[in-house]
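The complex is shown incomplete by one protein chain, all other protein chains being positioned as in the whole.
Each chain gets a letter, A, B, C, D and E, in the order it is written, and its residues are counted from 1.
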Amino acid sequence: MPKTDFGPPDYREMIPPIVRENYGKWRYHRIPRPGVLEHVSETGDVLSSVRVASPRLVSTDFVREICEIADKYCGGHLRFTTRHNIEFLVSDREKLQPLLDELEGRGYLIGGVGRAISNVVHTQGWIHCKSAVTDASGLVKSIMDELHDYYTGKKPVPAKLRIAVACCVNMCGACHCSDIAVVGIHRRVPRVNDDVVSKSCEIPSTIASCPTGAIRPNPKLKSITIAPEKCMYCGNCAAVCPAIDVMDPDTDGVSIWVGGKLSNARTTPKFSRLAIPYLPNHPPRWPEVTEAVKNLVEVWRQRAKPGERMGEWIERIGWERFFQITGIPFTEKHIDDFTHATTTFRSSMQFRI
Amino acid sequence: MPKTDFGPPDYREMIPPIVRENYGKWRYHRIPRPGVLEHVSETGDVLSSVRVASPRLVSTDFVREICEIADKYCGGHLRFTTRHNIEFLVSDREKLQPLLDELEGRGYLIGGVGRAISNVVHTQGWIHCKSAVTDASGLVKSIMDELHDYYTGKKPVPAKLRIAVACCVNMCGACHCSDIAVVGIHRRVPRVNDDVVSKSCEIPSTIASCPTGAIRPNPKLKSITIAPEKCMYCGNCAAVCPAIDVMDPDTDGVSIWVGGKLSNARTTPKFSRLAIPYLPNHPPRWPEVTEAVKNLVEVWRQRAKPGERMGEWIERIGWERFFQITGIPFTEKHIDDFTHATTTFRSSMQFRI
Amino acid sequence: MSYVDVNGKQIEVDEDGFICDPDLWNEEIVRCFARLEGVDELTDDHWKVIHYLRGYYRQFGIAPMIRKLCKETGFNLQRIYELFPSGPAKGACKLAGLPKPTGCV
Amino acid sequence: MSYVDVNGKQIEVDEDGFICDPDLWNEEIVRCFARLEGVDELTDDHWKVIHYLRGYYRQFGIAPMIRKLCKETGFNLQRIYELFPSGPAKGACKLAGLPKPTGCV
Amino acid sequence: MDDRETPLLDELEEGDWPSFVAELKRAAEKSAMSADLLRQIERSYADNTGHWKRGGIVGVRGYGGGVVGRYSAMPEEFPGVKEFHTLRVNEPAGFYYTTEKLRELCDVWDKYGSGLLNLHGSTGDIILLGTTTENLQPCFDALGEIGFDLGGSGSAMRTLSCCVGQSRCEHACIDTMDVTHDLTMNFQMEIHRPAFPYKFKIKVSGCPNDCAAASARSDLAIIGVWRDAIEIDQQGVAEYVDEGFDLFNRVIRRCPTWALDWDAEEKRLKLTSEDCVHCMHCINEMPKALRVGQERGAAVLIGGKAPVVKGAMIGWVLVPFMRLEPPYQELKDLIVQVTEFWAEHGKNRERLAELIDRLGMPAFLEGIGVEPCPQMVDAPRSNPYLFWREEEVKHA
Partner (left out) sequence: MDDRETPLLDELEEGDWPSFVAELKRAAEKSAMSADLLRQIERSYADNTGHWKRGGIVGVRGYGGGVVGRYSAMPEEFPGVKEFHTLRVNEPAGFYYTTEKLRELCDVWDKYGSGLLNLHGSTGDIILLGTTTENLQPCFDALGEIGFDLGGSGSAMRTLSCCVGQSRCEHACIDTMDVTHDLTMNFQMEIHRPAFPYKFKIKVSGCPNDCAAASARSDLAIIGVWRDAIEIDQQGVAEYVDEGFDLFNRVIRRCPTWALDWDAEEKRLKLTSEDCVHCMHCINEMPKALRVGQERGAAVLIGGKAPVVKGAMIGWVLVPFMRLEPPYQELKDLIVQVTEFWAEHGKNRERLAELIDRLGMPAFLEGIGVEPCPQMVDAPRSNPYLFWREEEVKHA
């Protein structure tokens, strides 16, 4: 038997000495400049973390390059953040500025700390996922090419802003709780290959997979039937059954969601809400999507109070005004009609007219 | 054909002259003493309304008595409020004090205005309804005998407090949005008379009437079967089908709900929430219920800030502390398990420990 | 329970005058009930309504909603009340021998 | 699509080596698949699992959940992996001629 | 009637709150029905259960509702309540009465019924409590003589009710009583001849204080509101402040949207009107200085109801703002649209809210021809389960 179940490398062997020595002893932090965190320990030690953007999808040579930098300035240690940024951990104050200089020289973007737009959490897209309606990496690149000044701190924003991109409604990220989420969607009822269903589909599982109960057995063909008026194209049946195809380049598209968050600071965690139900899927630069995201960021940036996240700002001014200000049309699609829809209807006279 | 469809008396013929003349012209009001409203018109007219408690279930002689009073002081006009209080409408200032004196002399309770407990909205109970688990009138009388000082203003309360009593979960009042609601409940699965079902029951309607889908057809007996583990004794099936009996004096009881409201002032309208799932149904004085309601009122009265209604107070201090302070045990029954249950679960770290 | 005398036969009815055992229903009963409900003469229009009600009930196990009744018989609500002055539920359904309708009170 | 040679017969399988037409399944195929999945010898225990899977699938139209499989065969998870080193889905279900299981990836 | 017959109920004559038992006894002195009612209730108190039968479909000629049939389950013991039906009598809007009218009503009721009544039922009717099947028609006829018609019951439009509105309230943005009366007259057919899937209630409140409890208790609630800025009498505000009114804690901090601020130097209350959500709180607190705006109308909320079957609902915004002037045509048309759609698609005993829940709000809006607007929701949908119409997708 091969060696199994030995688990990941022990973090204790991965952390730099300054972390080992000050583990649990950090007292406070400050942000001396965009992209840099300075943590001060009760021992007096100071750790500077320099945060750098990563495309997440990287080559081994990229990894070797950042390792080389970490060797030079960080005693051979580095880490990644939960949003896929790289953090160079500097314990020797002398080395901070040279590191920053080298990074800038090499074209790395330093930022994502504090009140900033950080890296985009995203998914596989056409790079690797069979369910991808769109390409996550390409969308991220297109969007962040527009927004990187908010990452590096060149342009300040009122608060943290978290963007997520998912190539299908499975939302392999935390799209459903992001300040801005970009999600690939289908808009056509899946096609069923009855012949294949009868051979390689677990029919009961497929029927159970449909959120809206659109799938019925079709005993005559030993297959299934999809009721078009009930299907909202989520593609979950296609994930379960190889005989169902939901892809359709002509009608597939991208939707935009806003106002989610996860921290408990001030307000409780919030779901992202539908802003734009459909934009065309236009690689390689997705101009419509990029434009829409930028508009959202700008409108928020110019109007939110300091420290106010996207969703907090919208709730303060009201969704009525959000739609008015952004110029996004409010349609019947914005009104929920899934299971808990009634709990989202306005049950009060508190609204703006 | 007899005369039909002529509608109710025209309000224009019912209102007193001062109302006719100042219709739409009222500028502001004040509360010169508990139970009295003084509305000032832009014409300079002043209308004093004296609010008096009514048992709602009254005899024609009672009506004649208040008519007599209204003739004496109010030019033969009076009205009732949406919570079933009587309002004597005084346009002649001179007559106000004599009216108050006479009312007090006759034992009428004057109050229910402003920050006070007003009359209890309630239902038929054993007086007239076939569905009544308990007697609404008796409960109201028992509760208000304890609380009338908060009606008359002898004891001040922080804000309006609306109590409602319903004899079954049909809640023929606005129990579901009251500061305190008292609701009769069953706790035993209904008994089905199969023979009668087969003759006089619209079986499909009966099956559809069950909120939790507990009712199945029983084709063998041309009847229906109730799955006991799914039934939560709402009695709706019994309302639809004469062959189903849900009454059970041994196990029926009374539940108490808190924190609802309807005005949009400050907070949006709120549902009442379960406080006490069961108290025994003990006529003629319902000591357990009376005690529980009084406890709720007292706890609120002593701790709420001025102007803070029951539900607002609870939300400010948190339900955790509400249960702690009132001494009411929190049980699995307080956790929703109906359709939208998941939307009531705490999805945040914002709680008191 | 009380009884209504239909040409000598005692038909059991509930307090509201609805037949207890729908299987006993027949046209004679209709005629008798009609008198009690203030229907003086049973015209074709009456029978149309009654037959529609019975047919619907046999098929679906419930009384049709009034709107459906009007649509299918072609009589508007006003006309239904002319035919059955005590209304479709108290009048027509009773005559048609249906169980008491479950519309709310 | 690719094919596996089972004693001279070409059996069509998908990329993952699952049989395309479950109706063609037979014991010879099992033996052949077994070799491909690293199962050297097919013991009674192997057959017990295979038969249980087939029976369950015939009855319910889906593969049983692993927990159920363990319970009903009496083999714990460790043992299942000893029997089928590539696991119950990739190994056992494939040998049993079931469609690719829908457990998530 | 012998006093000792009702020892349990007698206990409820004690205490300061007005006693319904006293009223029962008062009626019992004049009416044998009421005397038997008293006895049957005493029995309920002893047995801990009601003694009424289920069922009861009785009425008057030409109407399908307005009467709730009731039969005692113990007619031998309490023959006076063998039949004990109630008449639901439509109240005048705003619950105003002349004593003359009330006396006429009492006379009719003493003649044909138990002499007991509810002022009022919680829908708003005058509930005449207890008469026989035989007396229904004559009683109704006599009521007609004095101008009282029946209200609704069954699967009908129900008796409307409203708050006092402009007749005595400075906050009223609409003439609640007139709207109520006008709609009542307009919908007589719908009120008297049940033809809906289930009950349908309408209530009218003059402002968002909702003193008619409309949003919880009506399938269609009409609630007054304004859409320009609150009128501020700065002098008046200053007076409140000068008199020691704690403006910050009582008002500013409690405005749900922080739309208000106090400029202490200029002694001015500053309102960011676009932030005001018309909650009424500041106006309620300072009625002498603040006043609802001048552009007045009403919002229409739909779906309010009690718990059965799908759970209680508080009304949902359908129309955020509608001007309301006689003859209220737009409102009437909307009500017809809504009830038509519901009558067409609703199942037996399915309330409007439940139908909308089943079909989805988008489908409902399309069905009644109302445009979606953001005021309808607290927030847009969070699930990605969007439907697309074929036309929409084709054009893409």
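In this text, contacts are C-beta pairs under 8 Å (C-beta built on N, C-alpha and C of every residue); 3 or more make two chains touch, one makes a residue touch a chain.
Remember, it's a predicted structure, so these values are computed and weren't measured experimentally.
Engineer: Kindly name the visible chains that come into contact with the excluded chain.
Structural biologist: A, B, D, E
Engineer: For the chain that's not shown, point to the residue among B:41, B:85, B:205 or B:272 touching it.
Structural biologist: Reading the full complex, the residue touching the unseen chain is B:272.
Engineer: When the complex is taken as a whole, what residues of subunit D touch the one chain not shown?
Structural biologist: Residues touching the hidden chain, for subunit D, are 14-16, 18, 38, 62, 65-67, 70, 77-78, 81, 85-90, 100-105.
Engineer: Which parts of subunit B face the unshown chain closely enough to count as touching?
Structural biologist: On the side of subunit B, residues 169, 171, 176, 183, 185, 187-188, 211-212, 232-234, 250-251, 253, 255, 257, 259, 271-275, 277-278, 280, 316-323, 330-338, 341-342, 344-353 touch the unshown chain.
Engineer: Go through subunit A and note every residue touching the omitted chain.
Structural biologist: 1-11, 13-16, 19, 23-24, 26-30, 39, 47, 49, 53-64, 67-68, 70-71, 76-82, 84, 86, 108-109, 121-123, 125-132, 135, 137-138, 140-142, 144-145, 148, 169-177, 205, 208-211, 234, 236, 238-240, 242, 247, 249, 252, 262-267, 269, 271, 281, 283-285, 306-307, 338-340
We adopt the following convention: only the chains that are shown with their structure count from here on.
Engineer: According to the touch definition, list the chains common to the neighbour sets of subunit A and subunit E.
Structural biologist: B
Engineer: Taking contact as defined at the start, I'd like the list of chains shared as neighbours by subunit C and subunit D.
Structural biologist: Both subunit C and subunit D are touched by no common chain, going by the contact rule given at the top.
Engineer: So which has more C-beta pairs touching, B-C or C-E?
Structural biologist: By the number of C-beta pairs in contact, the winner is C-E.
Engineer: Please compute the C-alpha centroid of subunit B, do the same for subunit D, then give the distance between them in whole Å.
Structural biologist: Once rounded, the distance between the two centres reads 65 Å.
Engineer: Can you work out the whole-Å distance between the CA centroids of subunit A and subunit D?
Structural biologist: From the centre of subunit A to the centre of subunit D is 38 Å.
Engineer: Return the residues of subunit C touching two or more other chains; collapse runs of consecutive numbers into ranges.
Structural biologist: Only 14, 18, 62, 100-102, 104 qualify.
Engineer: For subunit A, what residues touch not just one other chain but two or more?
Structural biologist: Correct list: 342, 347-350.
Engineer: Which two-chain combinations touch?
Structural biologist: Chains touch in the following pairs: A-B, A-D, A-E, B-C, B-E, C-E.
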